[in-house]
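This is the structure I have questions about; it appears just below.
Complex shown without one protein chain; remaining protein chains in place.
Here the chain labels run A and B in written order, and each chain numbers its own residues starting at 1.
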Amino acid sequence: MVTAGIDIGHESVNVVVLHDDGILGHATLVISGEVGAAARLAFETTLGRLGVARASIQRIFATGVGRENVTLADGHRTQMLSHARGAHWWFPGARTVVDVGAEGNRVMRCDARGSLTDFALNDKCAAGSGVFLETVAGMLDIPIADMGALSLRGSSDVVLTSTCAVFAESEIVAEIHRGTPREDILRGVNDSIVSRIAATSRRVGIEPDLVLTGGVARNAGIVQALREQLEMDVAVPEHPEITGALGAALLAREPAGAA
Amino acid sequence: MTAEAIIERCRDLVTQPLGAVAEQWKTRHPGGKVVAVYPVWAPAEVIHAAGMLPLSLLGGGTSVELTHADARFQSFVCSIAKSTLELGFQGLVKGVDGFVYSNICDVARNLSSIYQRNFQDVFVEYLHLPQNSTSPSVAVYCASELRRLAAGFEQALGLGVTPMALSKSIDVYNALRARLRAFYAFRIAEPQKLSTVDLYVVLRAATLVPPEEAIPSLDTLLAELPQRSARPRDRLRVVIEGAFCEQPPIGLLEVLEEAGCYVVEDDLLLGWRWITGDVAGEGDPYDRLGAAYVNQAVPSSTRHEGREHRSVGLIEKVRRANAQAVIFMPAKFCEPALFDYVLMRQGLERAGIPHMLVEFEEKMWTFERTRNEIETFVESMMFD
Partner (left out) sequence: MTELRRATKSLDTVRRAREMLGSYYKRAERRREGAPLAWCMAGVPSEVLQAFDLSCEWPENFGTVCAARGVAAELCERAEGEGYSQDLCSYVRNSIGYVSRLLELGQVPPEAPRGGLGTATMLLGSGALCDPRIKWFQSLSSQYLPLPVFHIDPMSPPHDSHVDDPRIEAHYKEILSETLHEQVAFLERTLGRPMDTERLRAALGNAQETIALLWEIQSLRRAVPCPMGSEDFFTGGVVPLLFMLGERDAVEYFRCLRDEVRDRVARGVGVIPDERFRLLWMGIPPWYNLGFFNSLGELGAVFPAETSYYVGAPVEIDLSDPLEALVDRTWKRAVWITRWGAEVIPENLSPSGFSQPGTRLIRQWVHDYRLDGAVMHRTRSCRAVSWGQIHIKNQLEEEGIPSLIFESDMADPRSWADTIIMGQIQGFLEAIAAGRRERARAS
């Protein structure tokens, strides 16, 4: 059976094509705009790149924001279900999945089958999110891709206390004016983001194995901070940003039916 | 009037500013007075016995911008307190002659004195309701508070309450509550024939008109609704718990249903359904009502409950409603709800009843995130 999963993200669309032996292929396309059209474009582009015919795909599930408007999909599932399932496929021992997305963080608990048993979303604001990291990158004039490695060189002198992203930004400005090294600030930012994640996680409990998914998982500094704060190992998939789409493709295989 | 027409009229009534509702009633009852009651428990009987119209005071929902009220409150305070004050500042309760608050929480009790300070031409009273359920004198004290309320009405609004009038009002509200219970029982039995949105607008409308008007409309609905043809759908039967004061926006109730739920029990407008059966006893009606407040009450998060674990009442509700899960839906910053959530959750875990928590604000108008959470929960129960 060949299925496909489409994950509508903040600025991009991820597509995964899955068959019985594993992932046939995947693609991440930076597309935004009307969800139905974006999904169609991403899907068709992916099929084109993989040389896969549309007719060979038996079922398509969509996830992400606006998933119910992806008309070419046969059904849809929420991001939480999809991420848990996707992370579990890569790491069958996974029982806790953390996804740091653009707008916030989510923590999912799953069972031995990868079925969602509990979840929590971050509470009050943006200070635990990808968008916040982007803002910080802008303030420090650092490419996002470099943030992780740079932060690993930082000391733990900087502590940001604000629960609010706006106040946290003021604190960062104060540190910049003080001449604090950027790597120290970044480390403080990571610690702050991770403490929000830890707070969200505590609401559902953390059971190993812990998997981190979503684009932010590529930030080695965040991964390290998570390891330190939760005092446990953190597994990161090779392609963390496709976890949702993978999960959707997996869910599409199941006979429980389309929504 | 047909059921559809009644529901439509209710829908219209609940969107009107409270002041307009008051004025409309007054044009039909010249010289009449109107008293609005803030959540949770509404001693509507006492107001009614004075010949006045009791109305539910439920904040501004999505309809008011907090232009004046926001500056007077800390940020970490529930929205209903702010919007209730805002209604006053924007003149949207003009026509209401009196306001009754009680000690459901620190925010509500302080709101009472803010109201007094800012609107000195209306009557504002604060009921200090007892917390200890087991003390013998508590019902007596409660009855005294109600007498104090009645005395206040007399002094400020010139309308007295006789014991006979109060007894009659108790009878009338007994009859109203019996209809409301029947309404809820109907939704448990055939939720496909009565959406939660419809139930809610009917219930809320019943707190905005004299009970003598509400009762026949409810009777019509109860007769006609079973005739509706609607197939039961494969949906998750849920109890929603936590919205006993600040009210969720209609859009949120719609999201719940669209996300795949039948809401079969809730605590919306709990205070108007407070007394679980007919008010018991004979004799002095104040004593009867005070005792009923203490002993015939629905379980509530705004009280100290030492008699049984907080989750007992909820689990009974779940079983009675044949529900599959509980969705805790406290208003943001609602201390009583957030405290009791933990106890209720603990009980549900022991009983093996699935549950989730989602906070709301009355003035929400986008529901993407909440819809996501609820859908996830429904999906995990139905498909996973």
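Structural remarks
The rule we apply is simple: a residue touches a chain if its C-beta (ideal position, glycine included) is under 8 Å from a C-beta of that chain, and two chains touch if they have at least 3 such contacts.
This is a predicted model, so every value here is computed, not measured.
Put simply, the missing chain touches A, B once the whole complex is considered.
The chain that is not drawn here is touched, among residues B:144, B:220 or B:295, by B:144. Within the whole complex, the absent chain has one touching residue among B:99, B:333 or B:383, and that is B:333.
As for the chain not pictured, it touches chain B at residues 71-74, 76-77, 103-107, 109-110, 112-114, 116-117, 125-126, 128, 130-132, 135, 137-138, 141, 144, 148, 301, 303-306, 309-310, 332-333, 335-336, 338-343, 345-346.
Even with one chain removed from view, chain A keeps its contact list with that chain: residues 123, 157-159, 161-163, 167, 170-171, 174, 199, 202-203, 205.
The rule is simple: only the chains that are shown with their structure count from here on.
Computed from the mean C-alpha positions, the centre of chain A lies at a distance of 40 Å from the centre of chain B.
Contact residues of chain A toward chain B in the complex are 65, 77-81, 115-117, 119, 121, 251, 254, 256-257, 259. Across the complex, chain B meets chain A through its residues 368-369, 372-373, 375-376, 379-380, 382-384.
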